[in-house]
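For this view, one protein chain was removed and the others were kept in their places.
Lettered A, B, C and D in written order, each chain numbered from 1.
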Amino acid sequence: MALPLTPIWFVALPLLVAFSSPLWARLRLLMPLLLGVPLTLLVLAIALHPLVRTAPLVETIVIAPPLGIHLQLDSASLLLIALIGLASALVAAFLWLGDTEAHLRGRRAFVLMLLLIAGCNGLVLTGDLFNLYVFLEIAGVSAYALSALRQDAPALEAGLKYLIIGSVAAVFFLFAVVLIYLQTGSLSLGAVASSFGEIPGPMQILIGLLMLVGLGIKAELFPFNFWVPDIYQGSHPAVASLFSGILVKAFLFVLFHLVFVLLADPEVIRTWLMGLGAATMLVAETVALRQQDLRRMLAYSSLGQVGLVTLALGFGSEATLAGGLFHLVNHTLVKLLLFLLAALMLRHLLSVRLADLAGLGRVMPLAAGLFVLGALAVLGLPPLSGFVSKLWILKGFAEAQVLWPIALILLAALIEAAYYFRWIKTLYEPRAQMQEGRPLGHWVYAPVVLLAGLLILLGVAPFLVQDLFIEGAQSLLARDVNLEAMLGARP
Amino acid sequence: MYHKSQCEGFQCEPGLLDEGVDPEDRQLGPVERLVAWLRQKSLFVLAYGTGCGAIEMRPLMTSRFDAERFGIINAPTPRQADVLVISGYLALKTLKRVIRSYEQMQEPKYVIALGSCTINGGMYWDSYNTVKQVDRYLPVDIYVNGCMPRPEALIEGFVALQERIARGEKAGFHRYREKIDWYKANQRRVLGEMMPPDYTYDWYHAGGIA
Amino acid sequence: MIKLLFFTVSLTPAATLLGWGEGLAWPLFEGVRLTLDLTPLSAFFLLLLAMAAPLVALPMLRGTADSPAFVLFGLLLLGMQLLLLAGDFISLFIGWEIMTWSSYLLLLRSARTDLETAQSYILFNLLSAFLLLAAILVFYRFTGHFEIRTAAGLTDWQEILLALLFGLAFLTKVGTLPLHLWVPRSYDQAPDAFSAFLSALVSKMGVYGLVLLPTLFPDALAGLLGRLLDGPAAGYLLAWIGVVTSIVATFKAISQEDMKRLLAYSSIAQLGYITTAIGVGSSLALGGALYQALVHTLVKLLLFISIAGIVLRTGQRRFNDLGRLMERMPISFFGVLIGIIGLAGMPPLPGFAAKYLIFVSLLDARWLLLLAAMVLASTAAFVYCYKLIYAPFLGHANSASAKTATEAPWQYLVPQLVLMGLLVGLGLFPGLGVRLLIDPVLIALQMDPLGSPSWGELVTPYGGYDGVVLMVVFGTAFVLVTGLFFLLRGRMRRAGSPYDLSYAGEVPTAETPLHYGAGMGRELRRIPLVGWILRHSTQGFYAALVRQTRTAAELLSGFYSGNPQAWVLLAVLVFALALQASIGGI
Amino acid sequence: MHAVLDSLAMIGISYVMGFLFYGFYRQFNARVQRRWGPSIWQNLFDNLKFFFKSETLSHGPMFFFGPMIIMAGAFTTVLFVPFLKDSDWLQGFSASGNLILIIYLLVVGPLGNALAVGSSGNPYGVMGVTRGLTRLMGLEVPFFLGLGLVMLQHETTSVHAIMAAQHDVAHWGILTNPIAFAVILLPFIATQNGSPFDVVGAPVEVYAGPRVEFGGRLLGVLMTQNMMMSIAKLVLVVDLFLGGAGNFLILILKAFALFLLTAAISMVFPRLKTEQAVDFFWKVPLGLGVLGVIAAVWLPWST
Partner (left out) sequence: MLEFLDSPRVLHGIYVLGSLTLFVIGLYGLLAKRHLLKILISIAVMELSVYLLFVGLATSPGETAPILSDGLRAFAGMADPVPQALTLTAIVIGMAVLALGASLTIQYHRLTGNADVTAMTELKDS
């Protein structure tokens, strides 16, 4: 029996593999599978690309009429799926090749990571609000557990904090879902979207705000993102790289997917979203100036970039959307690179505080060099990919004749430069005495070098992949087409 | 209390002063004559004011005495000066500097000793810390006597010097070059540890050319 | 082997210049296409680059191979070539940024760079870069394309806005007055050979941009207030900015106690002249600006490399610790000598030709007050030029290492000799420089060429001079005088010791403070204007800015308290407020 | 041949003129102070005496070359200033030069000598050089501004053209552009190292100054170039403001008149400290120059 190429595999495969983990543990196949599953998903996504180009792929798994799980795969979500596959494959490769700590290579980590992948894929794919809640919780629970994985005080603290704030977010989101259902009597995105306009105004606002708070907490927007640095600092950097690389991206995508589908005219909340994005960006970059811990600094930087993406996506013109999506991808790659490097430094030196990293350039030249590369990419300096995406976003704003976001983005980039270059300077501090740490193998660097290569490649030849983002932007904007596809798939 | 334990100056070496004067008049060629004439027309003075004599030097340049009409003008540094006027008693400290200044002047150079204290100790004849007789340490060309001599006397001294220059006589600086060992021995005797370093005078030992 | 490779890499700008065919293009992404093209203007600056790169590379070859530095230098060259060849703004910006960060990383290769220097370097340069990007985007918003060509159909105000943004970006790079904080410290602390490149070439990219501006917006300078006297009114402002920069930087340079810092300030001052000339904007002025750029490149390379040699041999860089190196490092001495003659703009070296053109252009525009101010800067420059040659080479050796130093190694001497030759040659033939280098650029900028009847002559509508005659007269006079004097020298005696000085009857010793190095120019403070300038600095402003930012960061980080209950409380409060605001407000 | 003879003549004339003028200055000064004063030839005697000093101390090659450079600079300066108007003689190489070049040539020599001062190792000498450069910084601004006004008036930097434009008395620069003359007058005295701006090489009081280590024949060279340079400057100002000179006699007359004016001013003012001098130049002559610029350029009737 030929397995049909359907979107359901993106959720089902990791779940299946995760739940049969005892078998794999017995067969000692955990690590190969942890690498293999995302890679399979990535290949699957690439294989589906030609299909999706023409029209969104909508699939409904009927459990019992009228209940069913709607999965909707359009160009934008395909992009996210592929990104999640790629990112988690790279992290898996890092864990495998890098001979990392035992708790990251055990069964629990295996299960939780696959769950996280499944949850994120589900978030991106689902066309149903309640399923969204379910996937949100799946991703959430696995994330809580992942951050507490090391089971020492900081990790447990991070896990607990994450759990508390995540549950609150889930409650808010659930509240919104409940209200939507009570107002419209349906949960399918398509149906809700077509009747969302008929809900009385104040109720719309209430729902919108509840959603915004719920998703805002998860997607790390400004007044709701205070938990982020703690969690990233407490978790293992590799895990944090997953959070920053895929989890946040999935939630961001969900937020904007909802915005563009539910609202007939997204412009009503454009100012809100752009304001939130700008505030996130500026506040995070400013606070990052005084950080002394690499993981925490990267967390703030991640927040700043999320703000930038929000600003770009919130504006909602095609160019900013495409640029925003590209930047999303770039940021994932860069933050993977930086967090994985942080993991290496942590293993080598047992600390990633600023003072302890002084003079690292002599002890770990490759790591330091790659850190510089990553920092340059975050800052959007050519010829690295961050430059292209940032330029794309800025060009979008310029085309739309809106200049204030350009000023804010450049200002934020300047502040960002202030702290990134402080770190770089410290890495190459000539006078520092640095003790030799634990030696690392050469293969450890393979995924990181691959990431760096990707950054350079995307920076030099972005035209190779530009169609992906343009199509993704178009499909996000094409509300009618999406609605039609979703409604048409209704049983 | 001053103890006359050794002879000084003329008492020891009575022939010294006469020895400096060239007995036979040297015949000057026309160029030498011109040069000598030019030299006597322009005297740049380094006035070394060590004592009360210095006060008599100032009026020399004023409107009343107007030494400039003889081509006499003050020079700022020893390098540019032709005439060193030592105007007053010399203590050990000042002697050292006078010698140094003299040796830094460019030849031809002349020394005028102004006042009794400079020439023979004068009223400080029994002081324990002054140098009594400057011509034991530096070759003096003109002695202007008095305590203190008036500016007119000094001008007379200058004029006498000019005449000697114009005649092309051997001057003090020749003597200093020729009898450098004697001068240095005298200087060393009083200065002892305070002698200036060798490089300030060792070229004299090589005949004045280094 | 690596060294050989590196040296080959340093020749690439020359290869690019010689082997450039037609334009290249590279599609970046949707709607953005990079085009590369060689215009006469970029060829002029590329020539400077081609000349300087191997000369700077040579001293870098000494000692153990520093491969990261080599790679970064290669990247820097790549970025600068890209910048110069750019046919559109995006390529320009890419080149600009590559130049910025690779030079920053090169700066970090020095053991002396401290955090503040590094931060100020990168932040000011990124500020410049981001201003440039903002300008490019505004340009795009107004015109709809990225190409570097005369922008048509803009209103006056749009042009002025653009010129302001671009101008600020480029002025930051050349270190114009309130934005110069990064220059002295980074030139001072950079690796010694690389300082030469920073000062001579990297800053010239700002000049390139500034020269580009009038071609982009021919009316921007005259647009605001029309013409003032015989020059553009907005340019008058720019010219004053340049001159004030020169004056302040010159006085600051005089008060420096460190060779490289002095050179850094002098670099700011020299680039101020160029800014002024660009403000005038006539063909004479632009010719002068280009000539000054050329001369300044040569001179600063020469001076920085010579001084790098001194630092290499003595390990000292403060004026107080050096002295009397003339006998120990004669070639370096002549290097610095030629360098300061060029720097001071004295005839017969080409610095005079550049200054002459700029002066005449100011005269032509009837901006006499600017002329006077510029004369002030360029005369005051004599003081620091003299300090630069006196303190290391003349006077008395003031440290043990200065007493035992030997001549710099050949890697340092070869570039010096080449540059000396170039400077003297150019001084001899100022017309040749005009004919070969300046006029093609002016023609390409659609301006009247300066022209020159012969190699030796520099000609302007206001009269000119002949470099060959000048050099020959001076040389003949010198030979004659020296020969005659030598014949009639009489009895000459060499002083027996460096301490054989007429020193008020004293005998100075090694302990006597005889070297007047760092103190030179200190008494200038007693002049009211100079004292005022030297007492003030922009440092306090930037320090306050940093302090404010830190405070803001501290305040904002209060949000990130680490207490989950506070997070929830804030989220709920925001929710309630937003709800109140949007529903209650309706 | 013509060029060689011409050059020699110019050098000789400036030498003799210089010493005679300054001899006169000394006597004039003495008479003002109610004394006899030296003879008019006194400066020449001094100079020749130094040339015939039998001993000269040197501090090394650079110390030796400094006076040579300054002498060569003085020769070059003299040769680039046209002495006569509408004549083949006493032109030197002035056709290949211009006003700005001459102003810069005036400082080439002193800077060369500054090297010699530095290499002597005497801090007092270097102090003197610094003072000289400081004074230069002060005086050059109004001096150049005044000359700028002249250059602007005639729209050329060529001394020949400026001279040619002053074809009769009514067109003399001093009448057509009196402000410019007033502006340059005091700075001009300072360039001549005249009182009250002569603290740099002041003869008696200060054990300092660029010449502190020079003696013997090298000092003679320095004195010579000083005299020649003074004449070059005098002639230059005559060319610019007094309409140049048609023949040698008029040249001497005009130069002497100008010299008398500057000497009279020098004589009656007490010496200023360096920084006082600079401050003075930046206030009074420069202020006057700014007024001149406003009158010449900014006001509506000025074209």
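General remarks:
Simple rule for what comes next: contacts are C-beta pairs under 8 Å (C-beta built on N, C-alpha and C of every residue); 3 or more make two chains touch, one makes a residue touch a chain.
For clarity, every value in this text was computed on a predicted model and none was experimentally measured.
Although it is left out of the displayed model, the omitted chain contacts the following shown chains in the full complex: A, C.
Across A:L114, A:A145 or A:L298, the residue that sits in touch with the chain not pictured is A:A145. Of A:S75, A:Q233, A:T286 or A:T332, it is A:Q233 that touches the chain left out of the display. Panel shows chain C; residues 557, 560-565, 568-569, 572 of it touch the chain omitted from the view. The omitted chain makes contact with chain A at the following residues, 66-67, 130, 133-134, 137, 140-141, 144-145, 148, 151-154, 156-161, 163-164, 167-168, 170-171, 174-175, 178, 181-182, 185, 187, 229-230, 233-234, 287, 290-293, 296, 353.
Assume only the chains that are shown with their structure count from here on.
Ranked by C-beta contact pairs, the top interface belongs to chains C-D. Once the centre of each chain is set as its mean CA position, chain A and chain C turn out to be 45 Å apart. Chain B and chain D, compared by their mean Cα positions, are separated by 38 Å. The set of chain B residues that touch two or more partner chains comprises 77-79, 104, 107. A complete list of chain pairs in contact reads A-C, B-C, B-D, C-D.
Chain C makes touch with chain B in their complex at residues 491, 493-494, 496-497, 499-500, 502, 504-507. Interface residues of chain C facing chain A in the complex, by the touch rule stated above, are 27-32, 68, 90, 93-94, 97-98, 100-101, 104-105, 108-111, 113, 115, 118-119, 122-123, 126-127, 130, 133-134, 137-138, 140-141, 549-550, 552-554, 556-557, 559-562, 564, 566-568, 570-571, 574-575, 578-579, 582-583, 586. Partner chain C is touched in their complex by these residues of chain D: 51-60, 62, 64-65, 67-69, 71-73, 75-76, 79-80, 93, 96-101, 104-105, 107-108, 111, 114-115, 118-124, 126-127, 129-130, 133-134, 136-138, 140-142, 144-145, 148-149, 151-152, 155-158, 161, 207, 212-213, 216-217, 221, 274-275, 278-279, 282, 286, 289-290, 293, 296-298.
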